[in-house]
Structure formats: C-alpha cells, structure tokens
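Sharing a structure, written as structure tokens. Questions coming.
Below, a portion of the complex is reproduced, with chain positions unchanged.
For reference, chains read A, B and C in written order, and residue numbers begin at 1 within each chain.
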Amino acid sequence: MGLNISLDRMKYLKQYFKDRPLTDVELEMIAQTWSEHCFHNVFKGDVLTDDGRLIHSILKTYIMRATRELNKEWCISVFEDNAGIVDFDNGYAIAAKVETHNHPSAVEPFGGAATGVGGVIRDILGVWGEPVALTDVLCFGPLDIKYEDLPPGVKHPRYIYRGVVAGIGSYGNNMGIPTVSGAIFFDKGYTGNVVVYCGCIGILPKDSYVRNTCEGDFAVLAGGRTGRDGIHGVTFASVELTEESEELRSAVQIPNPIVEERLRRAIIQIRDERLASGITDLGGGGLSCAAGEMAYRSGLGVDIDLDRVLLKTPDMAPWEIWVSESQERMLLSVPEKNLMRVIEIFNEEDVEASVVGRFVETGRVRVFAKGRTVCDLDLKFLFNPPKVTRKARLPKPAHSEVNLDEPRDLGEELLKLLSEPNIRSKEDVIRTYDHEVRGCTVIKPVYGDEAGPSDAAVIKPLKDSWKGIAISCGINPFYPDPYWMVANSIEEAVRNNVAVGGRRIALLDNFVWGSPENEDNMGMLLKAVEACYDFSKALDAPFISGKDSLYNESPLGAVRPTLLITGIGIISDVRKVVTPSFKEEDNPIYMLGLTKEELRGSAYLRHKGVDGGEVPRVDGVISKRIIDTLIRVIDEQLVLSCHDLSEGGLGVAAAEMVVASKNLGAEIHLRKVLSGTRRSDFILFSESASRFLVEVDRSRYKRFEEFFSGLPFSKIGRVVKGAGLRIIDLNSRVSELSSREIKKAWRGY
Amino acid sequence: MKIRAEVRLKPGHFDPEGDVTAKSLRELGFPVDAVKVGKVYVLDVKVNSKEEALRLTEEMCRKLLANPVKDDYTIEVLNT
Amino acid sequence: MDAGKFRAIVLRTGGTNCDLETKIALEEMGVKTEIVHMNKIESKSLLDYHLIVFPGGFSYGDYVRAGAVWGKRVFTRLREQLEKFIDEGRLMLGICNGFQVLVEAGVLPGDGIGETPLVALATNSSAKYECRWVWLRVENNRTPFTLAMEKGEVLKIPIGHAEGRFLTDEKTLEKLKEGSQIVFKYVLPNGEDANGLYPYNPNGSLYDIAGICNRNGNIMGMMPHPERAFFGWQLPEWGEAPPERGDGRKVFESVIEYLENNIS
C-alpha cells in the first residue's frame, strides 16, 4: 500500500530533509496531511485552463468568495471548522456538515455507510454541536444490472444498496438521531463508484462554541480504542478502486454506534460545564491530523506520547497508532484545572479517555514512543505543502435536436415515469430510518398518512422556541452540463426549502468527481464551481461548508460528476409550515415560473432513451424574485399547499400532490401553462427551473395575484373533489388518472 | 440438501457485539474472557450433488452472506 | 391538581436515546422528572419515585437481543429495590426498548421478576426497522396508564423498532386475555381488528398485541412511543394549524389521574 505522495512532492521532501532522514512516523504524517482528503489540494491549488487562465484555489475564488461578498451577519463560522455554523434563535446556533464516504462503502457497504454517518456526527460534536438530525443521499448502479456485466472487484449494486441502506439506518437509529432527509439515485454512472453522502445538523448555545486551546492544555483522547482498522483511509480515498481494493482490508472500519452514543453524552456535558478549550474529531488521518490541526490553528505546537494511547491490540507500531482511523474518537484540549472533572465525566458515561499529550509553544509536532522521539516536524512546513497545479479543458456545449414522437396517452406516460426507480417513492427505505426519534420532527420525510413526498424536512430543535430548521437538498446529476447542473441543484435546494416556508438559507456543497488528473474532469469541475459562485450570489444564499471527493474511479471509469447541495433554512413558526397536500375543493392551483422546452437530461427523455435539446437553465434574477415573493405570500397565509417542480416536471409534481392528499385531486389545463413550447408532453414533463405548484385560498386569490404581478405565473387548474388527476392537453384531450393508479405507480401499493 | 454456513469476523477485527456480550456475561457473574459473535445460515439448496451444493453455497457466501474483506466463513453439509 | 408532588425517574444506560423527550412529556404534565444513568443509580433510592420509566433506544446496541442485556443487568443489580417497588404497586412504564427490557427481565407479563421470559419481542415480520404511525385500540382502560381513555378508543401513535413482534405460547396468551392484561392492540384506522394485516399491524405481533400490563396493572410495556405523539405539532399531518395535543399524551394524563386518586 503506497503513501500516495506525488513525485514532485517527494522531491520537495528530499530537499527539505536533506540533513536528516525522515522517520516512518513523519513520512506517514506528511502523507496523511497532504492527502487530497485532508488538504483539498485540488480545491486549494492552482488551475490552468485551456483558454489560458490561471486560477488560484477554486475554493477561495468561487465558493468562499460568494460567502464573503454576501457577508451575512448570521454566518458565525464558515469553512473553518469541522462544520459550518449559523445563527438560530434564543442564543442558539445551527451547525451543519455533509460528508461523503464512497470508497469505504464500495468495499464494505454496511460498515462504510455506517461509519460515514458516525464520522459526520463527530464533525458536529467537533464544533460543540448536539446532533439533532441526519441526512443521506445515495447513488447506486441500476439494481437490475447483470452479474456478468460487472468487472472483477465491482460488487453488485443490489448488494451495495442493501448494505449501505442498512448501515445508514443502523448508525442513526442506534444513536437516536432522526434521519429526516435524503435522496436515492440509480444510474450506470454509479455502478463502479457508489456515492454515499451523510449529513448531520446540530444545535449549540452560541457562547459554548469555544476554540481557545492554550499553551499547557492537555490533549485528551476519548472514545473508542485505537486499532489497526482504518489505517490509510485517507490516502485510500484518493486511489482508484480496482480488484486489489479487496485486499485493502485494513481500510475497513467497523462501526460501533453505542460507543459514539456515550461519547456524545459526555461531550455535551463537558460543553455545558465549559470544561474544555478546544475539540476536534478524529477523521481522516486519525490522531496525526487532529492533533496537528488543533495545534496549528491555535498557533501552538503539541507533544504527543503514543504510549498513552489506549489500544485495541497491543502490538501496534508507532506510525500505525499515529495514523489509525479507528472510529468513534475525539480529541479535546483541556486546561489543567478542569482535567479531573473531564475524566470523571467520561467515566460516568463509560467512555474511555486518556491524556495523550500537551499543547506547547514550539510550533512543532513532536511524537514520542517508548522513550524515543519518533516525529518532530514544523507545523508551518506541514500545513503548507507545495501547491498542485491542475490543467482544465473546458467542456464544449453540444447541441442536438430532440427526436421523439408525441405520445398518444399522456396519462400512461406519467404513470410510467412515476414508477421509474429515480422518481418513485423511497418509502421502503425511509421507514427503516427512525425519523421521529427525539420527538422534534415536524415535517417528516414521508408526508402524512398517505406517505406523500415532502420537499424539505422540518425539525423543531428547541423546546422553548417555535422556530424550526428546514433541511432540503438539490442534486441533478443527469443534466449533461456541469454549469447548469449546478445552477439547478442550488436552485432546487433553495426551492425545496422555500416550498415548506424556509428562508435565510445557507448552503453546503459536496462534490463527487472523477480524477482531477483528467483535464476534462477538471474542466467540468471549474464550470461547476463557477455556477456555485454565480447562483449563491444570485439567490442570496451563502455557502457555509462543504467537501470534495475526487478520484472516484473504477474499472468502469469515472463516477458521474455529482454535486449535492444541502440547504439549511429557518422556519419562523413550525405551526405555519406549508405541506404538499391539497386542502380544499375548488381552490385555484397556480404555477409559478415559466415552462420552456428544456428536457435534456430530464426524467422523461431518459426514460425514452433520448438525448437532445436543452438542459434547464436558471435565470437568477427571476428566480430570486419568485422565491422572495413566495415567502411573502406564505407569510400572509395565502398558500394552502405548495410543491416544487423538479424531476418529471409538472406531471410528476401534480401527481405527487395527489398522492399526499386524501380525498382531493386536481384538474390541470396545459393550455393555461405559461410556456414556450407547443407540445403537451413537453409542457407536462419539461424540467425548467424556478417553478412551483401552489394551492391558494379561493377567497383571497386576488391578493395572491397582486403579489406576483410582473412575474411569470398562471392559474392552471383547481382542486377537485374525489381523488385523482385530470390533465387537459393542448388539443383538449382529457387524461384521467385515479388516485389509486397514481399511488400504485408512485408508492408501489 | 441442507447446508450450514457460518460467517464470522476475521481475526484481528474488533467485534463490538462480542465485546458487549462478554461484558454483560461477566457482570452476570460468568467467568468469560472474550466472545466472538457470528451468524449461521441453514440453507435448503435444491441440487442433487453434494459438490454442487458446496460450490453454490461458497458462491452465496462470497456474493451475499459474507464480505470477504472482513468475514471468514465455513461451510458444511448437514444431511442428504 | 398539583402534579408537582409526583416524582418520576427515567433510567438510562449506554444506547438509551428517548430519555429526553420522555422527560419533556412528563414535565409538561407537571411531574418532577430526573434522568438517571445506571452508573449513578446507587446514589438514588428508587422508592423515592412514583414512576419508573424505561425509555426507548438501543440499550447496549441491542446486541444479543433487544432489551436482553439491560433487562438482565438492571433486574439482577437492583433486584431488591425493584421487587419492593413493584410489590408496593408503584408504577413502571416501558416504552419500546423499555418494553423489551421488561419482557426480557421476566417482569412482564408476570407477577414479579421471573427467571425466564414468558414472551418475546421478536424481529419484525418485515425483517426491517419500521418507523411509522399506527392506530391502537384501548383494550383495557382500567390500568393506571389508560384511565383517561375510553375502552375501544383508537389512538394514533408512532412506532420505531426492528424487534417488536409480540410472541408467546397459547397458555400465556389465554392468561393475558383472561387477566385483561392486553392493554393496546394494533387496529385499522377505523378501529376494527387488524388481524395481522401489514402495515396496520406493523410487525406481525401475535393477536395484534402492542402493549401489555402485569396482573396488577401497575407495570405496562408498549412498543409505540406516546412521547412522540404528545404535542399536536408532532402529528404527521394537520389542516391549517396543528391540534393542541397528540393521542400519546393520554398515557401521561392517565398516570397523573391515577396518582392523584391514589397518592395523598
């Protein structure tokens, strides 16, 4: 197993250490710290484009710049710590983080996914947050792929799917943190590279966010013991998965959620008693990264004695202890006067903890084992590796016509789409996750008795406040244009959030990409981050945290480039949330936004096996105005139900609202839809952005229309008695679908 | 044909379930040092030859019942 | 009406995770409530409390069998106190994992602390964790936990478990029926028997049993989570505004009513 340090950097190391040899511990530490996973070389390095531009750090130039320019006073900590932190209410703040755990899940689906959840929970604990909700977004290969079509070393998607879903559920359920939001996709582009996103949202009193490690503070390592499991996880994260990956046994991490459950209790207690001066999780790179980072960001140095680390197996080499990625561990810095009480709290919760070192003024990281110094490195040197320059070839937009006959029966087409794996209800998975534990879930991931779709989950995290947190996501991996794919994903995350009444939305970006050594991948990545900047600005929604996972390659090639946008919004009063079920007969149904002939990559064309046309584009100005106005009419309580339009367009959105409703349905006139296309099927299935379906109180529709004057909107139908969906197409042909049929297609029962 | 497949964590992997079980047994007063927990599957395989049954079960273990990265498995025929 | 004189203890151990919302429900009713870790139990006298709650969660990771480890440990360690507590007719409530604990400890449905369990809460018939709202019919409204309900009333309360399939032998089932020890049954939304029909009977429980009590009625265990259906806004859907309260609240209201009538 290699260290995965590039040749250039090896040369640099040789030069730097020409006077003495590097120890194995030092070399390992350098490899960990400089790994893509820990250091984000690509996002922090230089990019040279084929049109001659040199960009210093795409992270700073695009993602962080948007946040800086938006300059929101409610952003408390962004891009710095383990999680992003924004203001909430009553002196409390929200912490949010999303991670990927793709490689481990490909090798050991259950353990990989479970430890993904465990890891992101520790990121929240690592900013003193009490975890209150989890999210998961998963992308698999098609479940019906043939065994014979899989190259050696690639596990069947069905096996991965079963394991990943069970792993996610197991960890969250065991920890008693509700899993409230997520998505599942199936596509050939994920057969060799499963994608597992795990997110966690936490709550903390603002004044308990302490990051003040001082000279003389003790380094306390707590939680699970350190073992051989998970050695080289981070360097492993940036190698291509091949048949040999099976041999990378030591990278397998075994989840132990009850240890983390106890750890959480202890840490929240230590937080509430204000006993520690700093905290961080042990994730990639294990103790080496955690201790180094903590010292470096405090402007200090650290001395660590490996003999004091509690081990699972006694015969570990110093370098193994130093970089082990055993799960369920946290590192705290504790002032001497509080040490006894901290240890006592750990004891009370049955958590093992030991003092492994001390923070010192040296600016160096020194590691001792069996009385010998095994590592002595300058932290400035360690955290400033030579920059990496990547080349990017920008994608050329391809144009082609859509070649597809208009179908005879729109209703039949809609039913087919509703039962498509990417669109149909994920209820069978969602219900294996406890989404009610903690008793604070207001909008659940399945809505109401009919298990309809929810646009976003809403939780009420504080006992004494009616304020809620709306958690949404946006992800459109199927639009074959990285810029517009990202634009749509950002807008979708915002749309979903606003649809339930969310506002003041903060975003998290999580990239899953193929190798950055491939210039086309880099070109696509560049377009993607450009869109991040443009639409974060346009929609007034800053990024607060994120992560990139590059090098997702397998014998089947690169992963489908995928960006997950998570939206964290605020609900002013959870009793006023908006839901997707129709409320009363004869209320008008409005569509907000314009419907264009934008079907490239749409669920409809993919289902038909057709590629062509235009991908949906987002007009940031119109989008922002529609969204702002929608929030105002929600606050005026003019909106009785609302659903955002995304995959499958108007047809699927309307059908989903019918699913959510009990004895009500809808009548929709395609003629009344504001659109630039003359085909009924295109109107019904276009995936143009910035659109919502809204049911409005019929006695107050005039007021609603006043709000939207000057913006694209139209009354396209009404709520009807009796469950079902009636679509009247451009030629006045009527398609009638009963609610039974729709539910059967979408839910499967 | 009844086949018995037993799947257990490979040596060297830490077994949280075994750990909890051992601790509980000790607390109940039993002199137990360590416990490893595994799963047994008794499979009714519809083939006629023992060899074929073993071969198939081996494949089932590799593909579904065990993860070769972390699990060992043993297979035996129970009767004919 | 001063519930403040009543005291409840919510026990927890590693892996317990519904203690806080259970405490919030009890405190909302005015009961003085403490959450106490097993590691600190020795500093408390259980006889200071009117109600012990074993809350939901995954005690000890649910390893071996859900509730088995904690059930054995707690009733071995605190046997004397707990026996006294039960004999005095004080109240003990097990919710979800807490129900599993009481069953595995042999406390339910017996008359004391049994050697071996008489019933089991086995893996759900779907073989999966199930998180969903179910409808319960009140079969016995004379227990301290159901006083404030009507017999035959239907409550809507969520479940969240992987091991909740109630199992027992014929003889024990007959005894449970005779002794009116079946407190809640899973039913259809209209209150008719579920007869095992999934998902109304969400786990395949024998005779649709969702909750039982001991002969004396002072100990009850139930798989559904009343504390998650306590406030109206916790319900899965509502019209323009959430109702004041959820059906789960009635369990806690009953406890208060009982204590008020029986404790001076």
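Here is the rule we use: contacts are C-beta pairs under 8 Å (C-beta built on N, C-alpha and C of every residue); 3 or more make two chains touch, one makes a residue touch a chain.
In this text the structure is predicted, and so the values were computed from the model without any measurement.
Beyond the single copies displayed, the complex in its entirety has a chain composition of A x1, B x2, C x1.
By our rule, only the chains that are shown with their structure count from here on.
The interface with the greater count of contacting C-beta pairs, when B-C is set against A-B, is A-B. Taking each chain's centre as the average of its CA atoms, chain A and chain B sit 36 Å apart.
Chain contacts: chain B has residues 16, 20 touching two or more partner chains. Residue positions of chain A with contacts to 2 or more other chains are 256, 258. Note for the complex: chain B touches chain C at residues 16-17, 20-21, 24, 27-28, 37. Residue ranges on chain A touching chain C, taken from their complex, read 169, 173-176, 256-258, 261-262, 348-350, 430-442, 444, 447-449, 460, 463, 574-576, 579, 581, 583, 637, 640. Of all residues in chain C, those touching chain A in their complex are 14-18, 20-21, 24-25, 37, 39-40, 56-58, 60-62, 128-133, 158, 160, 162, 189, 225, 227-228, 230-231, 233-234, 236-237, 239-242.
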